[in-house]
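Sharing a structure here in structure tokens format.
Just one protein chain is left out here, and the rest sit where they should.
On to chain A.
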Amino acid sequence: MKGLFRRVSETQRSPITITVDGQPVTALEGDTVLTAVLLAGGQLRHNEFDGKPRAGFCLMGACQDCRVWTENGDELRACSTPATHGLRIVTAEVPWTSQ
């Protein structure tokens, strides 16, 4: 799948791997979760009201439209959370019943 974002420089950083919806995604140290996900694909989450994909909007922690979940059910704001090696996230809300 083609990513939404495109790197323009700063490509000499150490690679890390995170897991997005069970699939490994390679990122670079210093990427935010939002950057890592949008370089690999086209969306971060689905809107709760119409189910359509969203990919963040403001990137500065104001719009709250980049919230994703860890596999443990913690909510993260992807634009302000650094991607760390081994992080496992899901882009759809984990039902309470499964926790």
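Note that in this section a residue touches a chain if its C-beta (ideal position, glycine included) is under 8 Å from a C-beta of that chain, and two chains touch if they have at least 3 such contacts; residues count from 1.
The working rule: contacts and distances are computed from a predicted model.
Asks: Name the absent chain as its UniProt record does, using one of the following: "NAD(P)/FAD-dependent oxidoreductase", "Heptaprenyl diphosphate synthase", "Phosphate transport system permease protein PstA" or "Amino acid/amide ABC transporter membrane protein 2 (HAAT family)".
Replies: Its record in UniProt gives the absent chain the protein name "NAD(P)/FAD-dependent oxidoreductase".
Asks: List every residue of chain A that touches the chain not included in the displayed model.
Replies: Touching the missing chain: residues 1-2, 4-10, 12-14, 29-32, 35, 38-39, 41-44, 47-50, 52-65, 67, 74-75, 79-80, 82.
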